[in-house]
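Heads up, one of the protein chains got dropped from this complex, but the rest are sitting where they should.
== chain A ==
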Amino acid sequence: MEVVIIEFFESIRFDILWNYRSLFIHGIWITLGLTVVGYTCGIILGLLFGLGKMSNKKWIHYPSRWYIDFFRGTPLLVQILLIHIAVIPTIFGQSLGFFVSGALALSLNCGAYTAEIIRAGIQSLDKGQMEAARSLGMPHNMAMKHIILPQALRRMVPPLGNELIALLKDSSLVTVIAATDILYAAKIVQGATFRVWEPYILAAIMYLFLTYIVTKIVAYVEKRFSTSYVPSKRPKIFSLSRTFTGGR
């Protein structure tokens, strides 16, 4: 038994991967690019459709609801394939490349989840806030912008942070449409070298590293926004001493 284990570890050779380093570095950029574009567009879509789902107007409410239900109720993998193979070629007559399809699918998927986060954040606020703003004579949209959203956004920070981390990992699904992300690099290396352990372990480590950084950023932002409305009571975003000494 012991001999087998030792042999196994001796057979692992990460040095082979060095020749393929540019593939992995390129993969990191693609993964990050898809995540950033998907998340940014997702938040904008989420804001629109989240507010849309809360609308009293039926022609706004129902399309928003259908959109959210569809993209939350179907697998992201199916959405990616549908968009890349069916939707985009039908509309444009040709594929616009994996990045457009992938970013579009991730945006739409992220938008649906974000919409629910935004709706929940707004509805968790006390009804009295809207009433107070309206009683002063503010129209609904003005009250939303100045009173409701600034408060609701704070409550949305933790779930929006989770969504970013989830999206970063889910972006690996675009590898099925030959997007050259981290996972795709690992697959290529596996095919070229016939090694199974090293490329996938490296891919896993890369994802872990990226999610770790994002987790840290999210934790900072969360800390900044989840404590007090009083500016002087809030921790500074990048105050390292606070993290290392265990806070206030």
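The rule we apply is simple: contacts are C-beta pairs under 8 Å (C-beta built on N, C-alpha and C of every residue); 3 or more make two chains touch, one makes a residue touch a chain; residues count from 1.
Keep this in mind: contacts and distances are computed from a predicted model.
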- [ ] Write down which listed name, "Energy-coupling factor transport system permease protein", "Histidine kinase", "Amino acid ABC transporter ATP-binding protein (PAAT family)" or "Oxidoreductase", is the UniProt protein name of the chain that is not shown.
- [x] "Amino acid ABC transporter ATP-binding protein (PAAT family)"
Task: Residue of A:Ile6, A:Met142, A:Ala178 or A:Leu208 touching the missing chain in the full complex - done: A:Met142
Task: Omitted-chain contact residue, chosen from A:Arg134, A:Lys187 or A:Arg224 - done: A:Arg134
Task: Missing-chain contacts mapped onto chain A - done: 126, 128-129, 131-139, 142, 146-147, 150-151, 154, 228-230
